[in-house]
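With one protein chain held back, the other chains of the complex are shown just where they sit.
Each chain carries a letter (A, B, C, D and E) given by its place in the written order, and its residues are counted from 1.
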Amino acid sequence: MNDEIDVLTIGETMVLLNPHESGPMRHVVDFRKRIGGAESNMAVGLARLDHDAAWISRLGSDPHGQYVRDTIRGAGVDTQYVTFDAEAPTGLMFKERRELAESRVYYYRDDSAASRMAPDDLPDEALANARYLHLTGITPALSESCRELVFDATRRAQEHGVTVSLDPNLRFKLWDETMMRETLLSLVEECDVVLLVSKRVRCCSGRTIPNASQRSFGPSVRTKLS
Amino acid sequence: MNDEIDVLTIGETMVLLNPHESGPMRHVVDFRKRIGGAESNMAVGLARLDHDAAWISRLGSDPHGQYVRDTIRGAGVDTQYVTFDAEAPTGLMFKERRELAESRVYYYRDDSAASRMAPDDLPDEALANARYLHLTGITPALSESCRELVFDATRRAQEHGVTVSLDPNLRFKLWDETMMRETLLSLVEECDVVLLVSKRVRCCSGRTIPNASQRSFGPSVRTKLS
Amino acid sequence: MNDEIDVLTIGETMVLLNPHESGPMRHVVDFRKRIGGAESNMAVGLARLDHDAAWISRLGSDPHGQYVRDTIRGAGVDTQYVTFDAEAPTGLMFKERRELAESRVYYYRDDSAASRMAPDDLPDEALANARYLHLTGITPALSESCRELVFDATRRAQEHGVTVSLDPNLRFKLWDETMMRETLLSLVEECDVVLLVSKRVRCCSGRTIPNASQRSFGPSVRTKLS
Amino acid sequence: MNDEIDVLTIGETMVLLNPHESGPMRHVVDFRKRIGGAESNMAVGLARLDHDAAWISRLGSDPHGQYVRDTIRGAGVDTQYVTFDAEAPTGLMFKERRELAESRVYYYRDDSAASRMAPDDLPDEALANARYLHLTGITPALSESCRELVFDATRRAQEHGVTVSLDPNLRFKLWDETMMRETLLSLVEECDVVLLVSKRVRCCSGRTIPNASQRSFGPSVRTKLS
Amino acid sequence: MNDEIDVLTIGETMVLLNPHESGPMRHVVDFRKRIGGAESNMAVGLARLDHDAAWISRLGSDPHGQYVRDTIRGAGVDTQYVTFDAEAPTGLMFKERRELAESRVYYYRDDSAASRMAPDDLPDEALANARYLHLTGITPALSESCRELVFDATRRAQEHGVTVSLDPNLRFKLWDETMMRETLLSLVEECDVVLLVSKRVRCCSGRTIPNASQRSFGPSVRTKLS
Partner (left out) sequence: MNDEIDVLTIGETMVLLNPHESGPMRHVVDFRKRIGGAESNMAVGLARLDHDAAWISRLGSDPHGQYVRDTIRGAGVDTQYVTFDAEAPTGLMFKERRELAESRVYYYRDDSAASRMAPDDLPDEALANARYLHLTGITPALSESCRELVFDATRRAQEHGVTVSLDPNLRFKLWDETMMRETLLSLVEECDVVLLVSKRVRCCSGRTIPNASQRSFGPSVRTKLS
């Protein structure tokens, strides 16, 4: 494909099992299958606004993986660089909906196909056609090879003149907080645009950031409304 | 897009409302939304077998039309030539499932967006890249302009050296039987491959066709298993 | 039937497909069948309050039509004057439920059986036994013959000494706004009781109506609470 | 009402809770509400064939009773003689669907509103307009007063020149077998038409009945297909 | 079993049929099976907090009874003293969920298995191992023999040195208000701990109770938050 890609993104998308009813998950018996993934959500939203968006990931070569790919492709996102891994399953998450208590999620994503992504999952050919590369703080939490992938991707993006944007997306359930903070602060240094939610910035950097100093996080930082 | 298309097809795909339970439709209260259309079914099947398939149609510019397009695109079919018509709705059909009595369908497709298709809905650019053009006997039943479309399409296909295949798909509910017979027999003359089911051939031509004489219907006729 | 009818009403009732869940309609897959129609709602409500209410309409001679008639008849409304049209389907509407965005409806009612109603659909025999005739501003929006029906009905009602009430029920999606305004203002002149919602009055008449001047719309105008 | 009634019938109709899925009832969690009653089934079937059918019963003055009445009325059956009892609930039954084991039903009908029916529940006015009175062998199983009702009804029917038909409908779960046999054999003597299923005849009379001797059960006996 | 029981409780638990959707019950068609019973709710809650709780009742020897027992046993409550009665069914209740109107319940519990409980249903062996006996004001409303049971139980509990707690749980639908008041005031006299909700206290005693005077109801009275 030689088509232009407005925004290229890479990350894990899981099958999401959403309860038909609210209540404690041990009592819920019916679930509706959907998909869940921050990067593909972004790509789907951009496609709906008529941008050319592409999403890259590794999925299990199982029906869950086909479902995730078909859903994202159906929404108009370019999925040609998605690969299917015969050795590992598509990640999975259960959502709990509570009316009074706080809702929780339950993951089955350890050793998922996406956690095995590495620098090679992002081909130079894809970067060469892209204007933006969008990453999140979730991917480096998945595995050592995923961590390599995001740093390698930011480096190669610069070589291709691709603008790199980052949504930190803090996921305390997925990794150690100290490691999260160190990794994301390094990553922020490499990115051109960082989507900052002030509450999260404080959490990530250890200090409150006045609007004026947001640029201290990188060359071009804008605050996301949230 | 300059990509090669193995099989290009054009026709109506409706939103199909499928009952959750079997029984007479007046008693059924819950329906599941799906899609239904002979040409897009063929395209989806070919895409699943890793052929490059493209489907063209006109849909209502409504959520039903988006759903039809997204579902077919999600299955890996090229939908770039699909258009959305702000003046007419996406066609609709209800299916009845009976255990003892015969099942019936109920259409809401008169004056649907697809019934307004005309020769221009099939761009030369699409034909130029295709190896096969697949038509069905349903399209000429939809409207006068759809009838023009299929005859014009076979003529232009020949100019581009595209092989034309036809599945007669007799739909007695959609048009007058005499008109159906005359139109389809003319159309058969223009096609390179006709998918014949012996029961339908008899109905369409008024005589039983021995295997050996199937070629009398066109230059290259093969029997479909059914 | 020689029974007394407290309130006789005439208008379209459609099959209403209601989503099982809220969200954009292109993502909703399950629908529950119900009925929807302003005039039959009124009749059902009156029957529940132990008034003798009759509803007249033309339905498709299809399972949807049977379902609409059976549901309204089951609620205790007299449906003996309802007819079934073999040439046109029962109208249909899809409802979208949104939590944040505005909800929308999607109609399949063009050329429905009810849109083919004409003065003859309201027999003199029915009027002769009625005390009230209730009309809405939806019926004249359906077709030319439906427009004739409502004006003819108000005229004949006066001959039989039947009080005519009108709920304007502005439906911007169904007809041109100028035509709506002209038609309804004429109709108001013919009616004895008009249910006015101040917001709608302004829209319909082009001016705000102080409570005192509501009678300018007809001989006996009362404001509906809304 | 002075309308002619082709067939008048009287008996209990319960709310029927039907499982969404097959399997042992202790594991089933979802149920769909329907209605169940032999006499009203007959009346609904006759109404569908365009006969004037009327059904009489006593229901609880609760939402279940309204639902039963509305459903039967909606099907076109005359329900004007149905009454609502504030002292007793509408009967209820659960159905179990098994694929391998035999299906069972579980009743909540002891002391239901219908079990309190007595001769007065069948007004002479209704009989006076009817051509047929249809009874089943279920009603006398419900209570002493219901037993009186059926014998009183057959006597009064004869006075009005109304033909009485009986479907024995053996229900072993509802009463003692000896009492059932004695009661039904007496009842058969009073009826004009008895719907006999040979298997049931043997059970009821203690002997096999050749086609030729079916009349021994009453003046005019025909075999029901089953 | 010689295990210690922290809290022993006795009372009726019904199968609860909960509508899938809100709205007037005559329009609701789908129900989800659950269980409902004040005493077993208490036992389940205590078991979840790691107390040893036991629940005693009489259930129908039907699938509903098995379901109730299995659900409570599954929650970790000791059900070894539960018995199954072949002569009477498990109680049943329907819940209505309304958004604007007040919700109602519809019972099928007259002559249920639990209403046939009597002093013998609470064996001395169970009391001998318990620290607390928990009763509610619902049980004495069920029948004469259930009334005997609660008074006999409080007497025997004292003999075994078991502390008796009472939740009055006023159920106006189940019994005559005067009888309710008299019975519960007598019962309160026999109990060690009474869970008082001020609104209910007023209803039960006929006067408002200042916090300071709550003890007038029994030796040790605490107010439940509600």
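General remarks:
By definition in this document, a contact is a pair of C-beta atoms (placed from the backbone, for glycine too) under 8 Å apart; a residue touches a chain by one contact, two chains touch by 3 or more.
Predicted model, so just to flag it, every value in this text is computed and none were measured.
For the chain left out of this panel, the touching residue among A:Gly45, A:Pro63, A:Pro123 or A:Gly161 is A:Pro63.
The omitted chain makes contact with just one of the residues E:Met42, E:Ala75 or E:Leu127: E:Ala75.
Against the chain not shown here, chain E presents residues 70-71, 73-76. Looking at chain A, the residues touching the absent chain are 17, 20, 24-26, 28-33, 62-64, 66-67, 70, 89, 92, 94, 96, 106, 108, 110-111.
Here is the rule we use: only the chains that are shown with their structure count from here on.
Annotation: 51 Å between the Cα-based centres of chain C and chain E.
The distance from the centre of chain A to the centre of chain B, with each centre set as the mean of the Cα atoms, comes to 39 Å.
Interchain contacts link the chains end to end along an open line, per the touch definition above.
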